[in-house]
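Apart from one protein chain that is not included, each protein chain of the complex appears where it belongs.
Lettered A and B in written order, each chain numbered from 1.
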Amino acid sequence: MPDPKATISFELNGEPATLAFAPHKTLLEVLREDAGLTGTKHGCELGECGTCTVLLDGTPVLSCLLLGLACAGHRVTTVEGMAAGGRLHPLQDAFAELGAAQCGYCTPAFLLAAQALLAVEPRPSRAAIKQALAGNLCRCTGYLKIYEAVELAAARLRGEDATPARETLYGHA
Amino acid sequence: MATRKKRRTVGLSDSLTVKRSQSDSPTVRLSDHRVIGRALRKIDATAKVTGATIFADDLFFPRMLYAKLLRSPHPHAKILRVDVAKAARLAGVRAVLTGKDLPIPFGILPVSQDEHALAPDKVRFVGDPVAAVAATSEDVATAALDLITVEYEPLRPVPDAEDAVAHPEPRIHDYGDGGNLHKLIHLEFGDVETGFAAADLVREDLFFYEGSTHLPMEQHAAVAQWSADRKLTVWSSTQTPHYVHRALAKVLELPPARIRVIATPNGGGFGGKSDPFSHEIVVAKLAMVTGRPVKITLTREEVFYCHRGRHPTLMWIKTGVTKDGAITAMHFKSLLDGGGYGSYGVASTYYTGALQTVTYPVARYKFQGARAFTNKPPCGPKRGHGTPQPRYALEVHLDKLAEQLGADPAELRLKHLVPPNSLTANYLRVGSMGLGACLEKVVAGSEWKRKFRKLPPGKGVGLACSSYICGAGLPIYWNNMPHSGVQLKCDRGGGVTVFCGSTEIGQGSDSILAYIVAEVLGLDPFEIAVVTADTDLTPVDLGSYSSRVTLMTGNAAIQAAERAKEILAGHAARKLEIPATRVVFAGGRVFDAEDPKHGMAFAEAVQVAEAAQGTIGTVGSYTPPRSAAKYRGGGVGPSPAYSYSAAVAEVDVDPDTGIVTVPRIWIAHDIGQSINAAAVMGQVEGSVYMGLGEALMEEMAYRGNRNVVHKIPSLLEYKSPTTLEMCDVVTYLVEDPDPSGPFGAKEVGQGPLLPVPPAIANAVYDAVGVRVDEVPITPEKVLKALKKKTKGEEGRVGPTRFPDIPWPEPIRVPPPWEGGDGGAVPVAAAALERQH
Partner (left out) sequence: MLRLPRFTYLQPTSLAEALRMKADAGPDGSYVAGGTDLYPNMKRRHQTPTTVISLMQVKDLTGWGMRDGRCVMGPCVTLTELSDSPTVRQSYAAVATAAELVSTPLLRNMGTLGGNLCLDTRCNYYNQSYEWRKAIDFCMKKDGAICWVAPSSPRCWAVSSSDVAPVMVAIGAEYQLVGPEGERLVPAARCYHNDGINYLTKQPDEILAAVRLPAPDGWDAVYHKLRRRGSFDFPVLGVAAWVRWERGSRNAERGTIVDARIVLGGVASCPQEVPEAGAVLKGTALDDEAIAAAAEAAYRPSKPLDNTDFELSWRKQMTRVYATRALQELRSRRSRRRE
């Protein structure tokens, strides 16, 4: 028997959206299955890995533990909403440039968590980046390229003409 | 005695040098690369940072059904009866399968066809699949599982390898090398007793390396579609679509030509998606039964049950050295806890004894390896496959030997490096060998000399080296075909498409193809189209395992591109009225080397060629060179090339808690030649990360007293290091091109993991003077060792015995410097020799 659906209106990636879905679905399920936005991934569905991170009113949250219904009237941003006008967000660009995305599965979550950090802290220290990303697991990169990409993007967002250090790309001499 | 001495004085470095014909190496220039070696974006980077990459679970099809697996709650039991009637009647359920529906066994290795998609008569671990449901939603499928009743007759479970040795009955499988021992190996390369007698110092040690799992962030998923014209398509998050293709054909009894397997980009693999899995076969069968697309996505807990991760391994090592540290003989024993099925286990077992010889010369070598069946999820290949465990043992053992000899462990190693272009005692052919350069880099970078044994209490540094294969020399199933194939199509618009069966798991294998073809044809790599991992479209590549992809697909791609270049150059030369030898491909143009303005666009060159001879397409393939090892078991270990790594770890040990933190690791890796330096850096750092996790906290823990359940099958309780545990990494890339590699490239995906656990273990000893001869090095163990030391006991925690195992008679293979030819001495002759 199909579930009766509930309907909510909210802002999804900058546009008004109205979606109907079974009321017990999480935002993760709603995004992937009802909005067709499969850029939001999942690794445990229990809040234990951070892979499903999205922004709710600009704050990074776990979409696997957030009910779709609880998002009515709120602003939701997913990785699909980061690039604008066919141009990558500086964070996306830096992640691509440094190889901060290897398998790419945790990448959307890291990008959004980093975007939220840079929104409040345009010049984060390495320690602040580590703290801000401490809720996201990555098994490929060892996080280092991710830190460097966040730093590179932060500099560019501040208007600096930043380029990656040679050691970042080629190792130490 | 005299003859023995004489044998030993045959200088290893002199006699072992193997002549390498120049024709072995691909015809490439090692200088003036435009693409090769540069830090470039990966060709799929934009898709990955925008969320556009479609992983298996991102696939949705109209009328798609969802599958779930019912798994065994018993570690070891006979299945007496399965009743699915109630589940089949539940609204929304479209099909239910049990073991009867898929009776044909499968398994990755031809010698271990011991798995069933659904257990027909027996379950072998908690989590073993027993039945499957396809329903209109995941909710309904989950509810249906509860309506299936299975009657079991529990059998005594085997919780670990030592228990398996002690309890041959009841057997978990009715094949293997007796009782619950799956595989027993006994290889002898020269008489080690003679070697020990010639040594100035002989030392024995015991080590244990705990099991760990890959933990890719993407849970395994597969989708299958069966069309009315009897064709099956399976999309799966697999590292080995070719082997999945074979397993599907076998179990489903379909002609391979009717099956198409597409490996979706893997959201992490690390070896954990290298076996054909139950869930892949089950969705295929469900699609065939229902005629509808069927998807299965495993839960995180189920991913722990797929496992195929690091074998828990007990090791005993005995080494004889001269005063200056030369190894006169080494005897190594390993006991692997295999879990419930074979998987790659036979190969894993051989690997625990294979690569001890490729770093430091070992004059005589003996290896005894055993793999036990136990009632746990099967172990298999995890990053480093079977070699991190013995490498950890060997490098810590060497640290202890160096201390006894009063030698600096870095200098000791530097003094005794396997020479390049040489054969080892077990007939592994070493090509380029950059370990010395790696050692020098990390010793200088870490200020080793200033720190070793000189840091304040609680702080320490440790060093270790390692080596890894660049692709297995033999395929998984016996055949004499290439290991990797590439097809290349040149379009009259100037586009080039590369087709290859290789599988992108985040390591960058798709990009490698584009870079290499772009390099050869003088094109922009981002304009090369790459089609991979689709058995309908792409020639076979065996898969993303054994660090084989860059070397093998790279060489195949070079061959295909060079052939295309030759065709295009010939026709262009005619048009340009110059000799073909003067034609240059660069910057998207084809022109005269002596007059660069005299030329044409690449597209025009394709048009000229196409007009002259029709559609332009070429192929390339790669087969590894024949191994020098001809003995039984010599198939594991040989590789076209070996990568080398050296690492120094710095640790802080809290003496009150035993907590170890690692602020920094210096690591140098002999990559041969980077294809993409940034991607190489990423692999090095990722390997260090995984090695750090294994060294300090990752552990597959089971409750032996409670039905052998996995204690912690979750991302919360299986401890993967977060940003706050990851150390700084100072990376050095050593480029010593190997003639076997494409442009000289060697592997990097696995090797740099290997030195990390032993370097940390050695650093802990430097910091607080205790030995934790057991990985992971947890705070409990460190504190226990510290307390023992305070009490005046040996400051060590680790295994204390190696069980008696009924080893078979050894296969005796005289090493090259004792007149061996790579083959075993016939049994009768061996017996005779032993009598003397």
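The definition used in the following text is that a residue touches a chain if its C-beta (ideal position, glycine included) is under 8 Å from a C-beta of that chain, and two chains touch if they have at least 3 such contacts.
Since the structure is predicted, the reported quantities are computational estimates derived from the model, not experimental observations.
From the options B:His74, B:Lys746 or B:Arg796, the residue with contact to the unseen chain in the full assembly is B:His74. Taking the complete complex into account, B:Thr142 is the one of B:Gln113, B:Thr142 or B:Thr623 that touches the chain left out.
In the complete assembly, the contact with the undisplayed chain comes from B:Glu717, out of B:Asp121, B:Glu153, B:Asp200 or B:Glu717.
On the side of subunit A, touch with the chain left out of the figure occurs at residues 3, 22-26, 28-29, 42, 44-48, 50, 53, 59-62, 65-67, 69-70, 113, 131-132, 134-136. With the whole complex as reference, residues 57, 71, 73-74, 126, 138-139, 142, 297, 299-301, 656-658, 697, 703, 706-707, 709-714, 716-717, 719, 721-725, 778-780, 783 of subunit B touch the missing chain.
We take it that only the chains that are shown with their structure count from here on.
Put simply, the C-alpha centre of subunit A and that of subunit B have 31 angstrom between them.
Contact residues on subunit A toward subunit B in their complex (touch as defined above): 1, 32-33, 37-46, 48-49, 51, 78-80, 82-83, 88, 92-93, 95-99, 101-108, 111, 129-131, 133-145, 147, 167-173. Subunit B makes touch with subunit A in their complex at residues 39, 41-42, 44-55, 57-58, 60, 91-92, 214-219, 265-270, 299-300, 441, 445, 505-508, 674, 677-682, 684-686, 688-690, 692, 714-716, 720, 722-724, 726, 728-733.
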